[in-house]
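Report on the following structure.
A single protein chain has been removed from this complex, and every other one stays in its place.
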Amino acid sequence: TIEHLFKEIFKAGLELQEDDHRKALLVSRKKKPEDTVIEINGEKIGDGHPHFVMGPCAVESYEQVAEVAEAVQKQGVKLLRGGAFKPRTSPYDFQGLGMEGLKILKQVADEYDLAVVSEIVNPADIEKALDYIDVIQIGARNMQNFELLKAAGSVDKPVLLKRGLAATISEFINAAEYIMSRGNGKIMLCERGIRTYEKATRNTLDISAVPILKQETHLPVLVDVTHSTGRRDLLLPAAKAAIAIGADGVMAEVHPDPAVALSDSAQQMDIPMFETFMSELKQSALVERTL
Amino acid sequence: TIEHLFKEIFKAGLELQEDDHRKALLVSRKKKPEDTVIEINGEKIGDGHPHFVMGPCAVESYEQVAEVAEAVQKQGVKLLRGGAFKPRTSPYDFQGLGMEGLKILKQVADEYDLAVVSEIVNPADIEKALDYIDVIQIGARNMQNFELLKAAGSVDKPVLLKRGLAATISEFINAAEYIMSRGNGKIMLCERGIRTYEKATRNTLDISAVPILKQETHLPVLVDVTHSTGRRDLLLPAAKAAIAIGADGVMAEVHPDPAVALSDSAQQMDIPMFETFMSELKQSALVERTL
Amino acid sequence: TIEHLFKEIFKAGLELQEDDHRKALLVSRKKKPEDTVIEINGEKIGDGHPHFVMGPCAVESYEQVAEVAEAVQKQGVKLLRGGAFKPRTSPYDFQGLGMEGLKILKQVADEYDLAVVSEIVNPADIEKALDYIDVIQIGARNMQNFELLKAAGSVDKPVLLKRGLAATISEFINAAEYIMSRGNGKIMLCERGIRTYEKATRNTLDISAVPILKQETHLPVLVDVTHSTGRRDLLLPAAKAAIAIGADGVMAEVHPDPAVALSDSAQQMDIPMFETFMSELKQSALVERTL
Partner (left out) sequence: TIEHLFKEIFKAGLELQEDDHRKALLVSRKKKPEDTVIEINGEKIGDGHPHFVMGPCAVESYEQVAEVAEAVQKQGVKLLRGGAFKPRTSPYDFQGLGMEGLKILKQVADEYDLAVVSEIVNPADIEKALDYIDVIQIGARNMQNFELLKAAGSVDKPVLLKRGLAATISEFINAAEYIMSRGNGKIMLCERGIRTYEKATRNTLDISAVPILKQETHLPVLVDVTHSTGRRDLLLPAAKAAIAIGADGVMAEVHPDPAVALSDSAQQMDIPMFETFMSELKQSALVERTL
């Protein structure tokens, strides 16, 4: 009957519209069916094996970073993270060492043959930072700082884009599109937990976002187990879940002495914990997908 | 100095209070450090291996249930789920077959050597249902229907308690305590997704709840991958994540012909999909923990 | 062009579907354009003037209730609330005096010429409670306890239905429909805050729900300022906002000595605060709509 026909047209219209929309995006699988693989320091992020990005929350000193770098290198990890520009809720909290911090990262990374992942927060700093970092991290609070996204899209350097605190998956994908539409397609997406009513964890790790992002886009997808859970005791189980569900990488924070860390002291691993974390991952059945 | 001392007292007080509170609960690890293992139809839920609970959303007919039961049995699954009392958002949606549905479930389960898991929604129905079901399911909407919890706590039958739509982990644990405080300690907890702003999935699977519940309580923890994701394409990846993070079981919906199902048609697996689901899980590295 | 035509058909279809759905509901404005007015103890709830429902969180003793009733009566308030069956997160918290509490409420209400509003939590208790209460309250945790809704819909007694903790407005309307579809159309809806990430208030008062519910349904809409904010200092401003946006009534908790209350001690008003609350509301420009 007519009503039924009408319903069919309606549904077709709905799908058509959604299709059109997704087709348009450069980051979408519709546009490019094969996986994007990003090579950094010999690691091929997006190649089907899990990769690791490890390091302290904030750069505090050469010694602190070097100590972590040594441990990281020993575990076969190739990407070192560390914050030099720290976006903090309060203006009176430690704001990071800035360019000085990037220089420390670069020096240590050279010594231990690591690549540097570090957050940039001001579009004006991107050019200056290029000499010191291998991956531009864009943090959760800046996921819709479109000026920063455009600036990151205008240079030839991999970008690790974190999901916003309360961003939908669709907004996340569009944020990546801001970068790619400027010419830079080397983008890694990073699920890092979303804000919900639940307070047992710092954020709620939206693990389903991983397969959805892998389906909708051709980009590698990482999981930051530190910021999503905010709990040391959940880092290992969360990493296992992330790898099992298909994440291309896991990010976590390691500090030589978390108790005195200038930021995030409650959630960073110390070095023995990090070694256990890596070895348990390698021993698990999942690990055969790994390293 | 005095300020520092004060801070220490303050922290100690905080921990003491929390400790006291948790110690009091019968479901807590503090009260009983070893895992509770619940034996149903030969399956030992909580024994460190993943178990499966499979079946249609709603019981529609003998034939429909039997067809699923056959497939379920073929895969070595021992627990059959099926809804006879259906809590539906609208009073005009299919409300289930009621006691008639329970009788169908029982008949089919006997024929295929399966145990029956089915939701009860009225405290007055629990006694009547005991002859037909092996596990009393308490649904998300009724997690804080305390009269129902008390009634389920007063009988000697395993209970599968689902987390409420927007329940905190602490409220979830207290809901289980309502059951156990009445004498029934055979409780399985089931994470089934929480309500958040994200609409790409029906709910947001709070995967971190699994290790937290395992730490805080001695009860088995299952994951319902159907209601948490609401998407057929995410059932397999979500199940892998659940097992990897340590869940004691996975629950999902299977229907002979989802397109004509009287409820949840968009998210149930058909039988070939279910067979693929089970065989991919068995083939994955995770599966060695399994079956 | 064809595309444009298609879009128009699409939009028309969308509206048509929504229309159809809403038309079907007995509680909808489409079904009954004029406001439902519910008369209780001389108060006409839904007549365009704000009404008040005041009283202690829980019934603790005859003296406690009588003291509040006297103050309530003095302010011209006609509806007395008080909990006899208390749904509490922990089984070890005070669970209310039960039927004994209802008898106390009835006795006090008769003495002070007040009507009684009290929560029922078990379908089996509704019949028994009819002799003691004037309004059946269904609490937030039970908004989708459909057995309870059906039982409340089968008697001839006004129902005050609270919005669930994380219920959508659409689910809330459908819960009311469960009651009305059984024959009882005397339903008052009560917004009581929803669960969000924000922790400065106990819940987040969704003030926009008031005009939406007034538009979508013909039922009176109240606002519970106590449970939505959970803060004594916000009761008065929240009540003003509620009346300004068009609520038919305001509900709040009053206790002779909140510090020793057996539940909700932090958020109940004492009697002098309640008197200030009422007199400031009456003095405000808003109050002319009132009493």
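As written, the chain order gives the labels A, B and C, with residue 1 at the start of each chain.
FYI, a contact is a pair of C-beta atoms (placed from the backbone, for glycine too) under 8 Å apart; a residue touches a chain by one contact, two chains touch by 3 or more.
Nothing here was measured: the structure is a model prediction, and the numbers come from that model.
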| item | value |
| --- | --- |
| Shown chains that the omitted chain touches within the full complex | A, B, C |
| Options A:Thr36, A:Gln75, A:Ser118 or A:Asn145, residue touching the unrepresented chain | A:Asn145 |
| Residue, one of A:Ser28, A:Ser118 or A:Asn174, that touches the chain absent here | A:Asn174 |
| Residue, one of A:Pro33, A:Pro91 or A:Pro272, that touches the chain absent here | A:Pro91 |
| Per the touch definition above, residue among C:Ile136, C:Ala176, C:Ile243 or C:Met278 touching the missing chain | C:Ile243 |
| Touch list for subunit A against the chain that is not drawn | 24, 87-92, 121-124, 141-142, 144-147, 164-166, 170-171, 174, 177-178, 181, 195 |
| Positions on subunit B contacted by the hidden chain, ascending | 6-7, 9-10, 13-14, 16-17, 166, 195-197, 199 |
| Where the unshown chain meets subunit C, residue by residue | 166, 168-170, 194, 196-201, 204-212, 215, 228-229, 233-234, 237-238, 240-246, 284-286, 288-289 |
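Operating definition for what follows: only the chains that are shown with their structure count from here on.
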| item | value |
| --- | --- |
| Overall pattern in which the protein chains touch one another (line/ring/star/complete/other) | complete |
| Rotation angle (°) superposing Cα atoms of subunit B on subunit C, nearest 5 | 180 |
| Same-residue or different-residue interface between subunit A and subunit B, half as cut-off | same |
| Distance from subunit C to subunit A - Cα centre to Cα centre, in angstrom | 45 |
| Subunit A and subunit B: spacing of chain centres that average the CA atoms, whole Å | 32 |
| Touching two or more other chains - residues of subunit B | 166, 170 |
